[in-house]
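Here it is, the structure in full.
Of the protein chains in this complex, one is absent; all others appear in place.
Order as written gives the chain letters A, B and C; numbering starts at 1 within each chain.
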Amino acid sequence: MASNSFGEILRITSFGESHGAAMGGVIDGFPPGVIIDPDFVQQCLDRRRPGQSKLVSQRREADKIEILSGVYDNKTTGSPIAFIVRNSDQRSADYEALSYVYRPSHADFTYHQKYGHADLRGGGRASARETLVRVAAGAFAMHLLKLFGIKVLAYTHQIGNIAAQENLSELTQAIVDVSPTRCPDPAAAAQMEEMLAELARHGDSVGGIVACAITGVPAGLGEPVYNKLSATLAAAMMGINAAKGFGVGEGFAAAARKGSEHNDAFVVENGRITTRTNHSGGIQGGISNGQPVTFQVAFKPPASIARQQTTVDKSGKEVQLSVTGRHDPCVVPRAVPVVEAMAALVIADFYLRNLIYTPFRKTVEI
Amino acid sequence: MASNSFGEILRITSFGESHGAAMGGVIDGFPPGVIIDPDFVQQCLDRRRPGQSKLVSQRREADKIEILSGVYDNKTTGSPIAFIVRNSDQRSADYEALSYVYRPSHADFTYHQKYGHADLRGGGRASARETLVRVAAGAFAMHLLKLFGIKVLAYTHQIGNIAAQENLSELTQAIVDVSPTRCPDPAAAAQMEEMLAELARHGDSVGGIVACAITGVPAGLGEPVYNKLSATLAAAMMGINAAKGFGVGEGFAAAARKGSEHNDAFVVENGRITTRTNHSGGIQGGISNGQPVTFQVAFKPPASIARQQTTVDKSGKEVQLSVTGRHDPCVVPRAVPVVEAMAALVIADFYLRNLIYTPFRKTVEI
Amino acid sequence: MASNSFGEILRITSFGESHGAAMGGVIDGFPPGVIIDPDFVQQCLDRRRPGQSKLVSQRREADKIEILSGVYDNKTTGSPIAFIVRNSDQRSADYEALSYVYRPSHADFTYHQKYGHADLRGGGRASARETLVRVAAGAFAMHLLKLFGIKVLAYTHQIGNIAAQENLSELTQAIVDVSPTRCPDPAAAAQMEEMLAELARHGDSVGGIVACAITGVPAGLGEPVYNKLSATLAAAMMGINAAKGFGVGEGFAAAARKGSEHNDAFVVENGRITTRTNHSGGIQGGISNGQPVTFQVAFKPPASIARQQTTVDKSGKEVQLSVTGRHDPCVVPRAVPVVEAMAALVIADFYLRNLIYTPFRKTVEI
Partner (left out) sequence: MASNSFGEILRITSFGESHGAAMGGVIDGFPPGVIIDPDFVQQCLDRRRPGQSKLVSQRREADKIEILSGVYDNKTTGSPIAFIVRNSDQRSADYEALSYVYRPSHADFTYHQKYGHADLRGGGRASARETLVRVAAGAFAMHLLKLFGIKVLAYTHQIGNIAAQENLSELTQAIVDVSPTRCPDPAAAAQMEEMLAELARHGDSVGGIVACAITGVPAGLGEPVYNKLSATLAAAMMGINAAKGFGVGEGFAAAARKGSEHNDAFVVENGRITTRTNHSGGIQGGISNGQPVTFQVAFKPPASIARQQTTVDKSGKEVQLSVTGRHDPCVVPRAVPVVEAMAALVIADFYLRNLIYTPFRKTVEI
């Protein structure tokens, strides 16, 4: 059934296969009258693009966005914003040899089982190339967040077993982008680069963790029960290719905590009620409390590795496989802008939802 | 906006406040002609009920379910299944003292900010009592899973820093339920019981991790891109009260793995293509591969603790608070059936979705 | 699949069979802090109830509503509003004889084909008794409309071939309710009453038309393209039992008009831009223009008639049938409050949707 949309009030619908004519999306529900900077949208795409550093896939795609509708004279009209990115570098030949082989931990087998067919050119919809649609849509959403005073910043927290020491309050995108690893801790970043170079030599890959902080989120975003802000963020992040885990605030570390340690006491600061600590990651009862919303996303190692692997083809015959396409040794550096984009889409959607309550909140005496 | 529903084809809509007249739900989209065992539904509710052991809240609720529609002569009719559970033990007095105090890490403050009011009797919709709706709905979904040959089994994997050693292939619900901790590892369970008793003496609480395995899931469930099986499971689990983290397969541990370690090679076993290992947790590219679907959910320590805490009331005045209601020192034992219920709802929904493709898959030559 | 909900931001989910334990609904997305008058809700139900006049079914149901959640101290909390109405007068015996007979123009056959079963006690979900859920939900929505200064008024425009002459600007609900026909034209109402008495003597039934005007609707409600205000009103009305036609403004009469006759010229009145005429029924391009929204709904004659009819049972054997239950000779008088309720739900939903655009509309220079 229809399942390529994300969001309620602000909704992105995605289309395109990595080796087809184009990738693209339709953003429906974007409010009218918002000034759009097309260069900013392109810059966001450039941050995700392959070929930008030695650490990522050398596939060369210009990834130039064309906006087809919904923006007139650089201002949104309230109509759906459609955009496409043509696929220019479609080396289907790389994939032909694979056509009948189930690559380990790839989606070839599951797609085959689900759809009864296999358009294996680059993985079809399973290709991480689809994430450019998210990044473009997120770039539009960021225009809204800017109006609302909200900022999203993600970065590489861990690659393999190397974890960064970061100081959240001083982070900027410029600092994050200093290293091609997108790790803001220079010492850790250096180790990560070395590890990735070593892995490349051995035809192997590795996992990692992206952390993200959203600042300026007003209290009240998120819906109780099933559509908690944390639940929707989780769905958004776990929908990203290769994501295997999600945690909000302290995440899995909270499992080992006592209530007396983990509880965030309310205090008054600068005349506003806030919390002394932020173990909750800015969300309580599924609703934002005004503190930074913080979360982490764990990614598995890329399944495509040059090292030889034993697997089977669709007839069940055992085959030896070495995946020779141009693939990233670790998805995390390029996942950083994808995480930011999905976070922006979630927050913008919940912010717009919350506008419905504004007149009711105001007229009520407590 | 409307946000108290979960699921697409099979959808549960929940209602009720913990200290109102009743909790209840409407299950829409349940197929016709399925024989329902009302005793099984009640037993599922009994597993979640407070007061069932010394480790959980002593609030006494019979939690008797009344089915109002959708079932006739113990068979589903295809119409919405509505059910209610009356609230019998509403000690609002416990909450009156709290009415104007923002309990640390509770939803009082965020609800106040969102709705401009506070029905603080038991936390309203933020109360974990709402999870009985999920358990009842999940019990109906389990009738479908049984028809499909699918089983869901969750258990306590960790409480505080005590983690179980479990043998997944031998687990049964009976084994899980031997200890009131719902930890199937007797040694760990004993330690956990001791820890919880100790915490109770000190008026404190602790977090933990529930693990879950779903067996018998056919390959092909889940939708690519935004509605991956893993993403929807994440949303389902992170929507449970106190959940702070979610991982599928190896979860966060996958971040430290190499591709050559983590990849699940395809092999032929008993004439069927399957994978040699299951690091992926039964999901590749967001779609089930026929292996058991495995995941973990991290829960924070309950926010309600008897120990004195400093916080503020709604005027911003600092107050000392000791939460004296009847609360669980750890949510994990009672979260086990809630995790199972939400898992059942997700799998049943995706299974029904997939039936749409059945005729198309069959007629296609590959 | 799940299909018993209506609305986007404000959503009603309905449940219950006419001869089951209870009918009920869940209203999700209702804003917080709105004062509710339970007596008004009950009065709306009483206007729909059978047995209220000699012209309608003599089935006796107290139809007392019980509100289970979402309202505290007569004020909405922002949580789902659930309500039930117990079924007290379930004369299933009336239906037993029918159990295997397909009543002409009833839903027995189509339900049987769809669900592979037949809970024929009163038609199950196909019974017009389900409309009490709509009336109750609409009564809640009317509380919102009152805050927004919007009024909904429906009335009987035609029964059989007797059409009323009405003066829209002078209508009130009191005038509509003078005659049990709910036709505000006394001369036509008298003729209608006579016709209905005559039909009752002959064991026959007749169709009719309900007209409706919604005043106070601000310009800007409705979504372009697929979710036009007119399209959603059409779906709402055609979802009512026995509805066969819908027209907005001049409806089908517009088909015979010239553009020069039908166009509504813009003029300035009292300093506001409005239209000189209202052939459009207050909607242009699918969006309200500030004029009264007017529409008509055509209903077929009730299928249940005492006159003998020839039909078949489920084995295909020809049978003679005389439907002896307590049925209305014309649905139109009791459909009037149902039309109002569905209209209220649609307008309230679109009004809430439009609040999202408020801040964007304001900041834009034209």
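In the analysis below, contacts are C-beta pairs under 8 Å (C-beta built on N, C-alpha and C of every residue); 3 or more make two chains touch, one makes a residue touch a chain.
Predicted model, so just to flag it, every value in this text is computed and none were measured.
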{"item": "Contacts of the hidden chain among displayed chains", "value": "A, B, C"}
{"item": "Among C:K54, C:R201 or C:K314, residue touching the chain not depicted", "value": "C:K314"}
{"item": "Hidden partner chain, touching residue among C:M192, C:A234 or C:V293", "value": "C:A234"}
{"item": "Subunit A residues that touch the omitted chain in the full complex", "value": "1-5, 7-11, 13-17, 20-24, 26, 28-29, 32-33, 66-70, 72, 75, 77-82, 84, 114-117, 119, 124-125, 352"}
{"item": "Hidden partner chain, residues of subunit B it touches", "value": "9, 31-34, 78-79, 224, 352-353, 355-361, 363-364"}
{"item": "Contact footprint on subunit C, counting only the chain that is left out", "value": "1, 3-6, 8-9, 14, 102, 104-107, 109-118, 123, 125-126, 130, 158, 160-161, 199, 204-209, 218-220, 222-228, 230-239, 241, 243-252, 254-268, 273, 275, 279-281, 283-290, 298-305, 307, 309-312, 314, 316, 318, 353-354, 356-357, 360-362, 364, 366"}
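The definition used in the following text is that only the chains that are shown with their structure count from here on.
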{"item": "Whole-Å separation of chain centres (CA-atom averages), subunit B against subunit C", "value": "39"}
{"item": "For subunit A paired with subunit C, centre-to-centre distance based on mean C-alpha positions, whole Å", "value": "45"}
{"item": "Overlap residues in subunit B, where contacts from two or more other chains coincide", "value": "1, 3-5, 8-9, 14, 114-117, 125"}
